[in-house]
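A protein chain is absent from this complex, but the other protein chains hold their places.
A and B label the chains in the order they appear, each numbered from 1.
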Amino acid sequence: MGLLYGLIAVGLALIFGLMDVTNFAHGEFLMIAMYLSFFLFAFFAIDPLLSAPLVAAALFIFGAVIYLLLVRFAMRAKANAGMVQIFTTFGLAIVMRGLAQYFFTPDYRSIPQSWLGGKTISVGGIFLPEPQLVGALVSIAAFAALYFFIHRTDFGRAIEATREDPGAVALVGIDKNRVFAFGWGLGAALVGLAGAIMAVFFYIYPDVGASFALIAYVTVALGGFGSVFGAFAGGIIVGLVEAVTALVLPPSLKSVGIYSVYLLVVFIRPRGLFGSM
Amino acid sequence: MTALLETRGVWQRFGGLVANSDVSISVGRGEIVGLIGPNGAGKSTLFNLIAGVLPPTQGSILFDGEDVTRMPAAVRCQRGIGRTFQVVKSFETMTVIDNVIVGALVRNTVMREARRKAHEVLEFTGLAARADVLASDLVPAEKRRLEVARALATEPKLLLLDEVLTGLTPTEAQTGVALVRKVRDAGITVLMVEHVMEIVMPLVDRAIVLDLGKVLVEGKPTEVVRDPKVIKAYLGDRHAVGA
Partner (left out) sequence: MDKDFAARRRRDLIIAAALAAIAALTPLFVKDVVVQNIMILTLMYAGLSQSWNILSGYCGQISLGHALYFGLGAYTTELLFTKFGVLPWFGMLAGGVVSALIAMGLGYPFFRLRGHYFVIATIVIAEIGLLLFHNWEWAGAAMGITIPIRGDSWLKFQFLRTKLPYFYFALALCCLAWFVTWWLENSKWGFWWRAVKDNPEAAESLGVDVFNSKMGAAAVSAFLVAVGGSFYAQFVSYIDPESVMGFQFSLLMALPAVLGGIGTLWGPVLGAAILIPLTELTRFKFGGSGRGVDLIVYGTLIVLISLALPRGLLSLFSRPKKTGVAR
């Protein structure tokens, strides 16, 4: 579970941390991904596991378009840039929730009888639920790929450079909008991947994103803004803390553990564990 | 008469880097003292130690007969140390007069008096006409002047100026030099950090040259300029770069 949080969070970390743009609609990106995967299953009988790359691709386009249509302008705000970003993306989140209610109705849906749903696998005598296991494997692969991408390719470095000094990169011929649109696309694609996997074992409804968004934020901040590795580590910590709190506290209090750990970490290290900003 | 400001054997280390080593300087009442030196000589660090941005690793700082070594910046301001910033830090969303009122509130608890004081200072620094303009709308030279005005409004005994003349056009620099003289004539001691010697030398009573974190030479500007050690450390490598 922690690894999935990590995957949601790393998508957010890309948008929020690397580009320093607040995205309050991140949870709604997740919601859209889950619905997509649901409908692909319902109408075309494509298993979520197979449709995951499709969903990721669709979300990539969605993220890039949102950037070009909305966020680009929010970032250009002459005053209160932070608040403008918060409320533009928050407004977007409300619209998306409204649209989901309108087109998909507020009903809870789930994907029955997928390849993975409800099955368990025995590893050395311990029974693990298959969807979570596959989720974990996909997450690790995605992290590795992303880490490589950010630190080893020119495009990854371009994202970082663009955040730090958009003027300078313009001089060397990098188009800020192209770089950021790509970054948004990538961030959304990662959430898409997470959404496709989570669609297998979570109910799908218009407000589903909200419950994960805050945890994603906490995960990113815990790891420290500006660090992909931080988001990954944050995801694992959040998953572990959640599992431990579940043992000592009633289920309704499980998030308290995560939140308390966040507060504890930032009081000791005000920039998160691996943060550079 | 004792010195207004005195540093005794001040050291500042950042990890393995020694920014100030065993710096002992003193500034007398009513003086204009120039703190100069090549880039990386430790001027800014010493300046920040005196202003109270951070405490020194070792040594002590005395101001007006009191040990202020561990005093936070805000308290030093109340004691009478005013400062400007090398990179201007105006309150951008506030008007010029409001910027200065913040400074004036240190000694005036009644708003009406703080406001009157602020107007006086603006008059003194030649910014009166710009009182109701937002700080963000000022030109760079005016922003520098606003920094000085804000610090003056705190009614300091010692004014620390961090490269206020650097980067100005010759005319602007002349106005700046005149303002610094006016400040001293009003009875305020001035310690100014400058990188470019030519600007400060005619203005200061005494110059302290820092190099590699240590005091290299101090004395009258005319003597300092001719000192072979200074020429070697400072002008020497500038000439080398220039040529």
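Brief remarks on what is shown
Just so it is clear, a residue touches a chain if its C-beta (ideal position, glycine included) is under 8 Å from a C-beta of that chain, and two chains touch if they have at least 3 such contacts.
Here the structure is a predicted model, which means the values were calculated and not measured.
Partners of the chain left out, restricted to shown chains and counted across the full complex, are A, B. Across the entire complex, the residue among A:40, A:93 or A:241 in touch with the chain not shown is A:93. Only one of the listed residues, B:2, B:24, B:39 or B:93, touches the absent chain: B:93. Within the complete assembly, residues 16, 22, 70, 73-74, 77-84, 87-88, 90-102, 105-106, 206, 214, 217-218, 221, 225, 250, 252-253, 255-256, 259-260, 262-263, 266-267, 270-272 of chain A touch the chain that is not shown.
Residues 51, 53, 72-75, 77-78, 82-83, 85, 89-95, 97-98, 101-103, 105-106, 109, 111, 114-116, 119, 131-134, 137, 150-151, 153-154 are the ones on chain B that touch the missing chain.
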